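Here the complex is missing one protein chain, while the rest keep their positions.
After this line comes chain A, so read on.
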Amino acid sequence: MTSSKDTARPIVEMTGISIEFPGVKALDGVDLRLFGGEVHALMGENGAGKSTLIKALTGVYGIDAGEILVGGAPHRFSGPGEAQGAGIATVYQEVNLCENLTVAENIMLGNEPRRFGAIDWRATRRRAAEHLATMGLDIDPASSLGSHSIAVQQLVAISRAMVVDAKVLILDEPTSSLDADEVARLFEVVRALRDQGVAILFVSHFIEQVYEISDRMTVLRNGGLVGEYRTAEISRGELVSRMIGRTMEVLEDLQVRTDHAVDPTAGTPFLQAVGLGRRGSVQPFDLDVHPGEVVGLAGLLGSGRTEVARLLAGADRADAGTLHVKGEPARLRNPRAAIDRDIAFSSEDRKAEGVVGDLTVRENIVLGLQAERGWLRRLPGKQVDEIVDRYITALGIRPANPDALLRNLSGGNQQKVLLARWLATAPELLILDEPTRGIDVGAKAEIQRLVADLASRGMGVVFISAELEEVLRLSHRIAVMRDRQKVAELTNGEAVGLDDVVELIASGGTH
């Protein structure tokens, strides 16, 4: 279906785009072509420059070199408003709408129908309702946006994009917080828009989704262009190896199952929770973690996985049950208490609860260690450099510059820095909540390998991930969460497959 379109003029043509940040060359001579009636996937690892390229197109960043043609005419946008004016609309990963306003306002804001110069609210709501209807969304336009789920908010964001009659729609990681049904619904909408002739730029880490929805793809690596391919003409293996610059076999080698055996009945567990719970958060549950053991928490978003982790890490205070650390009763009133007992917790919300964007990589890595020593006993500079260098190398943090500001790093690399911070404190129990979310395949495999490695050296790990394959591959034992309740626990082994876990999540299991 795309053969004739190669001769057609693309709606957007970016050529030789370069952007430089202090100390980082974010983009180097990248091309991108977007055709009407086509879904174009932008692929690459974290830090490859996808977000930067999108922001160059939408006018958030100015470009240092290159040319942007929209509809054949050169454009330089100085802000998202101007880009929208030229028909380029964007839906960002973290839905960038205002939760304090109504759905109708979020859709129409800036484009409200007027009567005698004043906003005509009735017409505004009506037009919003029409746009929602084309999305197949049956919600009250007068309800406040914050009362809806992320999936609905995402569709509202797309509705907003369509108000301005976008010729180009950019979807930046739209599916990362959606479940399968919601993804299917989103794709229906995307296909409908494509058939109307809209050019869609789709960014996602889910390779299967990219193959399902896209017609064409552009691959970036380290801020440079690898190439543009027809989706039908490139295999998954080829794609991945182009993205990471390594072959698939190397990658598969990385994805080891944790192989060392742990006998869950032997010895005292490092951590033992009995009837631990918190009202309104998670029902009382039992959970043991032994040294050297990886305990996976499986379940859907909102099933209570994160809540369990927060209780174990002292981030939330339990109001029921008891917790023993190394056989001794412990009350974790705050994260400090947990850290004192060598429990480290890496939150899923790394932006808000993890890294400090205005500090350098070095400062972020030693933050935990320095806090543990007390601020009056500064770590000697030489020791700091040694630690920082070790983790930058071990985790492959890019750029390998200890003085780079953390906020200039990509999401995956920020996650690695966060991990390094906790590893530097040498914890006995590491609680990882979604450490691989929004991270590319290569980095994902590295983090998985690291977890397996740490466990084999005696560290207990609680591992939370939305990707069941990952949980299954790494865990010795899997606790299944459903509706804020622990519904089952199974010992992992050859006999346990993905289907079993899915079945348990779906059915709720039997104790």
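One rule holds in what follows: a contact is a pair of C-beta atoms (placed from the backbone, for glycine too) under 8 Å apart; a residue touches a chain by one contact, two chains touch by 3 or more; residues count from 1.
In this section, contacts and distances are computed from a predicted model.
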Taking the list "Indolepyruvate oxidoreductase subunit beta family protein", "DNA-directed RNA polymerase sigma-70 factor", "Sugar ABC transporter permease YjfF" or "Zinc-finger domain-containing protein", the UniProt entry for the undisplayed chain gives the protein name "Sugar ABC transporter permease YjfF"
Looking at A:L109, A:I234 or A:A337, which makes contact with the chain not pictured? A:L109
Across A:K167, A:R185, A:R242 or A:R484, the one contacting the chain not displayed is A:R484
Missing-chain contact, candidates A:D179, A:D389, A:E428 or A:E467, resolves to A:D179
Touch with the omitted chain, as defined above, among A:I207, A:L300 or A:V496: A:L300
Please output the residues of chain A touching the missing chain, sorted low to high. 60, 79-85, 90, 92, 94, 96-101, 105, 109-110, 112, 117-119, 140, 142-144, 146-152, 160, 177, 179, 300-304, 306, 348-349, 352, 483-484
